Every structure is written in C-alpha cells, then in structure tokens.
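First up is the structure itself, then whatever we jot down about it.
Our next item is chain A:
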Amino acid sequence: MLLLLVSLAVFAPLISRYQPAAQNLADILRPSSANHWLGTDQLGRDLFTRLIYAARTDLRIMILAEILPFCTGIFLGMLAGYYGKWIDALVTLMTNTLIAFPFYLIVIVVAFASGAGERGIYITFALVGWIVFARVVKGLSASLRKQEWVASAKVLGLPDSRILLFHILPNVLPQAIVVLMTDMVGLLVAIVTLGYLGIGIAPPTPDWGTMISEGQTFIYSKWWLSTIPGFAVVYTGIALSLIGDGLADLWRRK
Partner candidate 1 sequence: MKMHMLNKRRIFRKGILSNRAAGHTAATVSISILSALLKAMATVACIIVAVFFIIRIVPGDPVKMILGEHASPSEIIQMRHSLGLDLPLGQQFVRFLHHLFMYGDTGTSIIYNVSTRTLIAERTPVTLLLIVMAIAITIVVAVLLAMIAATHKDGLVDHLIRIFPTITLGMPVFWVGLLLILVFGVWLHWFPVGGTSGGLFGTLYSLTLPAITVAFSQIPSLVRSLRAQLLDVLGSDFVVTLKAAGIPNRVILFRHVLRNASIPTLMLLGVNVSYLIGGTLVIEQVFGLKGIGSLLFSAISSRDFPVIQGIALYCAVAVVLINLFIEILSGYLDPRLKGDD
Partner candidate 2 sequence: MMSMSTILEINQLSLATTNKKQLVTDVSLAVGKGKTIGIVGESGSGKSLTLRAIIQLLPPTIIKVGGTIRCESSCAMIFQDPVSALDPLCPVVRQVAEVVSYRQHLSRKTSRTKALELLALLGLPEDLKRNDRYPHQLSGGQRQRVLIAIALACRPGILLCDEPTTALDVTVQKQILELLAKLQRELNFALVFVTHNLAIASALCTKLYVMKEGRIVEQGRTQDILANPQHAYTKMLIDSVLHLPDLKGVIAGE
C-alpha cells in the first residue's frame, strides 16, 4: 500500500502530464474527465497531479521531521530509564509539562513563532515530538535494567555506554519503530492540519492540507475538491499503521 503511494510520489513527474502549479483559467472547477482524472480546482490546476505532488511534499517532510525527535526521544528515554533518579525526574517533568499543552496548541504556537513553512514544522516536532519515544523507551529500559544479564554485564566491567549502545538499544529499538509508525501518522495529520490553517507549507507548493482548505470554499458545489485530499491522508495513515501492526506482530513472534 505504502509502496504504491511512495512510487506515485517519487515518479510524480512521469505519471502526470501537468505541472502541479500550472494554471489553466479556461478549465476551472471541472469535474472528473478523461483529461483531468479528478477534475480541476479553482485555478484550473489538475487535482490528481496536485494530489501526487502533495504526497511528495508531505511524505518528505513527514520523514525528515521525524528523524530528530526519534533520536532524541530514544536517547533521553534510555538515559532516564537506565539511570533513573534525577535524570528520570527531569525527563518526566519535561514530558509532563509538554504533554499538558494540547498537542495542536503547541504545534500551532511553535510553528507560528518559528515562522510558517517547512522550517517551522521541523523545529516544532524537534521540540515536542520526542516525548512519545522517550516515554516508551524509558519504560522499556527501566525494566531491562533490572534484568540479570544487565547486572552481569556490569559485573564484568562493561562501561555504561557500551551496555546502553549494544545491549539496551537493540532491545528497545523494535518497540520504538512500532511507535514511530503510528507517530508518523499523527505527524502527517499535524502537517496537513497546519497546512489547512495556513501556517504550514505555504502555497503554491502542493500540500494536502492547503488543498482541503482551498476546496472548502467550494464545498456546496464541488465537494470532491476538499474530500479527496483527505482520503489521501487517511490512505497513508492506514498504510503506516498496518506496517506498524505487522512489525509488532513479527517481533512479538520472535
């Protein structure tokens, strides 16, 4: 499922005959036809073309924005879980504070404060995205620390850094990747929401969120303009969570 989406996104220029930003004011707000599979929008741009170009933008940002929080989250989570005590207390306080802010509120505020557009999205998620991973990894590594083989590794005189890197990390990574899959869905939805609210990716770069918000004006007559990009988001969400479920099953069986 995801493969189809990714290949559509990667090969977008080959698949579509149109440019995503190419306007054709003679052909505006047309319904589906042989020339325009999904019709055209208010500026005569081909909806299907914009849809797959938007997949390019949104998927790229989704993956890039997830890298930093994924790493910091695992790092802080492992430290907090392994050492406990004040590091744990500090990380817990930080997560409690950040979690108290409604997710969209903090995303909107930080994205606004750091300037709209891609950069804002990256900064936002670097700031708030790590919590999810930190929490999961913290719990896991805290329970690993109590296990005997960690104690025996310590007795053998292995340095903490080695234990963390070669013993704890491989054990927490699978779970973190499963979480990553669902978290990416949330992130994608957030990107799209920011786009919809006009503080995410700025037009004319195609993005599902801005497409929906532009289409909302025409909801009375051309309902497909705003609904179809949403289905694209849902499709991606299903694909990612199925992969997450699949991976979780795979590792559970091992």
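Basis for inclusion: all candidates are chains of the complex that A comes from, given by their letters.
The rule is short, and it goes like this: a contact is a pair of C-beta atoms (placed from the backbone, for glycine too) under 8 Å apart; a residue touches a chain by one contact, two chains touch by 3 or more; residues count from 1.
Everything numeric here is computed off the predicted structure, so don't read it as measured data.
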| item | value |
| --- | --- |
| In-complex contact partner of chain A, selected from candidates 1 or 2 | 1 |
| Footprint of candidate 1 on chain A - complex, ascending | 93-94, 96-110, 112-115, 123, 127, 182, 185-186, 188-189, 192-193, 196-197, 199, 209, 212, 216, 219-220, 223, 226-227, 230, 233-238, 240-242, 245 |
